[in-house]
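Sharing a structure, written as structure tokens. Questions coming.
One chain of protein is taken out of this complex; the other chains stay put.
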Amino acid sequence: MSILEKLKKISRKEPEIRHFCIQTIRFKKFLENARVLLDLFNDGREKVLGEYIFDRHYVVSLIDSVIERLGMMVYDASVLVPKSGETLYAMYDKHKLAAGNLIGFSASGNGGAISGSDTSEISLSAEPEYQLLSDVLRWFDGKEAPTGTTVMDFMKQAFFYVLQFDAIGGLESSDSMKNQSLFENSGVLASDMGIYLVDLWKDALALPEKRRAINDFNSVPLKHLLMDAGVKDVKSGPENIHNGASWVAAVSEYQLSLNTLKPDFQFRLETLASGYEQSDFIFIFADKSASLDSILPAGFHIESTDYGQLAWNLDVSVKTIEDSLMIIGRNLFN
Amino acid sequence: MSDQPLRIMVIDDENIVGKRLKPALEKTGDIVETFEEGEKALARFAQEPFDIVVTDIRMEKIDGIEILEQILATSGRTKVIIITGYATVEIAREALSKGAFDFIAKPFKPSDLRAIIERASRELRS
Partner (left out) sequence: MSNHPEKIVSYEKDYNFRFRYETLRSLLNKNGSALQILSDLEADLNHMRHYDKRIKRPIQRLITESLLMAQELNLMTEDHYSDLYEVIFQLRNKTDELFSDNQPDSDQPFVVRLDSQAGPEPELVGGKAFGIWRLKKYFKDLVLSGFIVTTAAYNRIIKDNNLQNRIRILLNNLDVTEDQSQFKSRTQTIRRMIRETTVSEEIKDSIKEEAELLDQAFPCRLWAVRSSAVCEDGKHSFAGQFDSELQIKTEDMVKAYLHVLASRFSDRAVKYRIHNNFSEVDTPMAVLFMPMVDPAAAGVVYTADIKDSDSDAIVISSVPGLANRMVKGEEQADTFLVSKGFPPTITRIIPAAGSTETVTDIDYIGNDKIAEIAEIAGRAVDKFGYELDIEWAVDRNGQVHFLQARQLNIGATDDPAIDKISQRKDTLPIIEGGMTIFPGRAEGPLKFLSPGDDLSGVPDGSVVLVEQPRPELASILPKIAALLVIEGNPVGHLATLVREFSVPCIFRLGENAKILPGKNIISVNATKRTVYAGIRWSGIRERVLARIAAGNRHQKKSGPLYDLVIGLNLLDPDASSFKAKSCKSVHDTLRFMHEMSVRSMFGFGDKQSRAWNKKSKKLLTGLPVKFQLIDLDQSVDKNLKNVAPENVGSLPFKALWRGISDSRLFWPERWEREMRGMPSDFKETVLGGNKGPRRASDKNYAIVARDYMNLNARFAYHYAMVDAMVGPGTEHNHVHFRFRGGGAADENRKRRARFLERVLREFGFGVDRSGDLVTAWFRRYPKKDSENALEFLGRLIVCARQLDATLKSDAAIKLYADYFIKELFEMFV
């Protein structure tokens, strides 16, 4: 059957859940960009240590890449939370300016002169390339950043705008009942566990006809998360205010977006473990009171901000992600 | 690895490359000469061919591909390794089909280049 024919068959009414699916996929893109950004910082840190041979061109490219990626993140954020777009772009423009200054400044010949030509040892910190790179790293994440906020701070702010832990609109409505009813009405409650399961690519097309079970899903990260969790475990935990489940997992073969629907405990896990290029990531967001060290395995970098906690792992090999998911699942659902 | 030290030539118009690579590559007892100007490097090569030539692909005054061609014309057995600022398919294709042995992209660690040189020297011996 050709696509045209199939399209005719499918009911005209698009599932309500489609918008949720598209936004979750957009959020995936946002996080992918975030991870690349973190990698770029890391790359710069690695190169400045001294072993590598690089030139000014590398540093300029690095700045360029950071601005580009940051721009992509800001764009994604403005799609996810239109109201914060203007503020985010204003902050972004300041960083663009700072980047321009870094390049322009160093091109005019600043940076230490190379010590005497008859010595074989080169003082690395005096090399202009290294000087520039150090400046760039300070702009990324240092204590005294030239613009006031570091890029890293900006990133974290962007995260929390999107996640809206401090209320207004966004991915999850502060009215958790509304979201809950969306999932309930879409018929995505799992039959074997107290969790809403959304197939990001299938459900956007057509609502499920029958009740689904965890086993029906071919999602690698979901399988790893729930590997040690028993049926009862997911249902239990802090009391549900309403009937239905307190967790929602939106998945595809390699993607998992896990979220609680409880008003008092905020926890969100986002991961992509496809093994493809630079797209994989794993991020966790939680409110300030959550004890992440008891939930997350070693290797995760946890940061606490005014808005909440943020954690990630830069080792995004598929194996590490899968192992981490097993541990997290055990800790969450036992 | 072998008795004879390799004669390695490094060509890059960025001063820092030669300065960093020379001591790093000489650690294994090979002989390294560095050049910032392609013309001078070629003149030296014409005097006495080298086993391995490491050259940047994009330099202000002379193209790395030109250097590659001239070197291979002078000494067919020399292994030429290209340094690129960014590895693009187009560069790789051109370099490989003109006879480059391999290429490496900046930034790189001297030890990575070392590994390629080792592979090249194995082929030189066989």
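Labels A and B are assigned to the chains in the order they are written; within every chain, residues are numbered from 1.
Just so we're on the same page, a residue touches a chain if its C-beta (ideal position, glycine included) is under 8 Å from a C-beta of that chain, and two chains touch if they have at least 3 such contacts.
Every value quoted in this text rests on a predicted model; they were computed, and no experiment measured them.
Q: Touching the hidden chain in the complete assembly: which of A:Met72, A:Met152 or A:Leu314 does that?
A: Considering the complete complex, A:Met72 is the one touching the chain left out.
Q: For the chain that's not shown, point to the residue among A:Leu31, A:Leu133 or A:Ala204 touching it.
A: Spelled out, the listed residue whose C-beta touches the missing chain is A:Ala204.
Q: Footprint of the hidden chain on chain A, which residues?
A: 2-4, 6-7, 10, 14, 18, 22, 25-26, 28-29, 57, 60-65, 67-68, 71-72, 75, 78-79, 85-86, 89-90, 93-94, 96-97, 99-101, 103-104, 201-202, 204-205, 253-254, 274-277, 279
Q: Go through chain B and note every residue touching the omitted chain.
A: That gives, for chain B, the contact residues 58, 85-86, 88-90, 92-93, 96-97, 99, 119, 122-123.
The criterion applied here is as follows: only the chains that are shown with their structure count from here on.
Q: Nearest whole angstrom, what separates the Cα centre of chain A from the Cα centre of chain B?
A: The separation of the two C-alpha centroids amounts to 42 Å.
Q: Show which residues of chain A lie in contact with chain B when the two form their complex.
A: Listed in rising order, the residues of chain A that touch chain B are 47, 51-55, 57-58, 61, 120, 122, 127, 129.
Q: Write out the stretch or stretches of chain B touching chain A in their complex.
A: Touching chain A from chain B are residues 14, 16-17, 19-21, 23, 85-86, 106-110.
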